[in-house]
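Every protein chain but one is kept in place in this view of the complex.
Chain IDs A and B follow the sequence of writing; residue 1 opens each chain.
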Amino acid sequence: MGIARIGGGLQAIGTRPAAGLPPAGGLPGATGSPAAGGAAPKPGGFVELLDKMVDEVNDKQLAAEQAVRDLASGRTESVHDVMIAEAEAEISFRLLSQTRNKLVDAYKEIMRMQI
Amino acid sequence: MISGDRQMRIIGTVLDGCMQRHKVIASNLANIETPGYKRLEVRFEEQLAAAVENGDDRELDEVEFAPRPSEGLPVRPDGNNVDFGTELGEMSKNTLLYSTFAQLAASRIRQYREAMGESS
Partner (left out) sequence: MSLNRIFGSFDVSGSALSAEQARMKAIADNIANASTTRTPEGGPYRRQRVVFETVLRECADGTKQTAGVRVAAVRKSDAPPLRVFDPDHPDADATGFVAYPDVSVPSEMIDMIAAARAYEANLEAIKNFKGMVNKALAIAR
């Protein structure tokens, strides 16, 4: 797994800062397209894992938004569903953010190493 | 990663069931003096237990909370079969069950958050 793949993975996550709420409508670039390099990710590879994380965070965002919509339109009456969906979306997003931060740090570290 | 966190889904199912049950209990209490009214109940515990045992996520989704008429209750002269004491007892039990599982959900979320906080 080369540097290019890591860079591609980073692009997949996007350059959003870790703090703050995720954007509405899911994450940008979360349509499932991985490395901008165009190379297919190795099965079981790190980038593939990142892709899965991005997709999952996206799914959870959408689920949370749907839950709020359901509550607002009266289609559901359970407050706990919305709370759980929101919490799960928040946590998975934060996990993704932290993973991204670690990746960025590792990437910088590696770049510093090269002459 | 809490994708498809089975624990959370089980907790969510209990919470859903308790919510439905409260509505039905509220209806029973509201109609405790209405002539001809028959007690309704929500029972999901057996279905839930089976789904949990079988480890099947689909079964978890299929647990249903539809109100059903209670059986075998004595009927008063006005046709009503709701009993005060029983209903209030059921309501307390149900509220406690909901609170317990809401607490479990909250703890679980808090655990995840703390785990995140430490891993930086």
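Keep this in mind: contacts are C-beta pairs under 8 Å (C-beta built on N, C-alpha and C of every residue); 3 or more make two chains touch, one makes a residue touch a chain.
Note that the structure is predicted; figures quoted are calculated from it, not measured.
S.K.: Can you work out which residue in B:29, B:73 or B:116 touches the chain that's missing from view?
M.R.: In the full complex, the listed residue that touches the missing chain is B:29.
S.K.: Could you tell which one of B:5, B:41, B:59 or B:87 touches the chain left off the display?
M.R.: Missing-chain contact among the listed residues: B:87.
S.K.: Kindly note down the residues of subunit A that lie in touch with the hidden chain.
M.R.: Where subunit A meets the chain not shown: residues 71-75, 77-80, 83-84, 86-87, 90.
S.K.: Considering the entire assembly, which residues of subunit B contact the chain that has been omitted?
M.R.: 15, 18-19, 22-23, 25-27, 29-35, 37, 40, 67, 84, 87-88, 91-92, 94-95, 98-99, 102-103, 105-106, 109
Just so we're on the same page, only the chains that are shown with their structure count from here on.
S.K.: So how far apart, in whole Å, are subunit A and subunit B when each is placed at the average of its C-alpha atoms?
M.R.: One centre to the other, that is 34 Å.
S.K.: Considering only the defined contacts, which subunit B positions touch subunit A in the complex?
M.R.: Residue list for subunit B touching subunit A: 1-3, 5, 8, 11-12, 15-16, 19, 102, 105, 109, 112-113, 116, 119-120.
S.K.: In the complex formed with subunit B, which residues of subunit A make contact?
M.R.: 53, 56, 60, 77-78, 80-81, 83-84, 87-88, 91-92, 94-95, 98, 101
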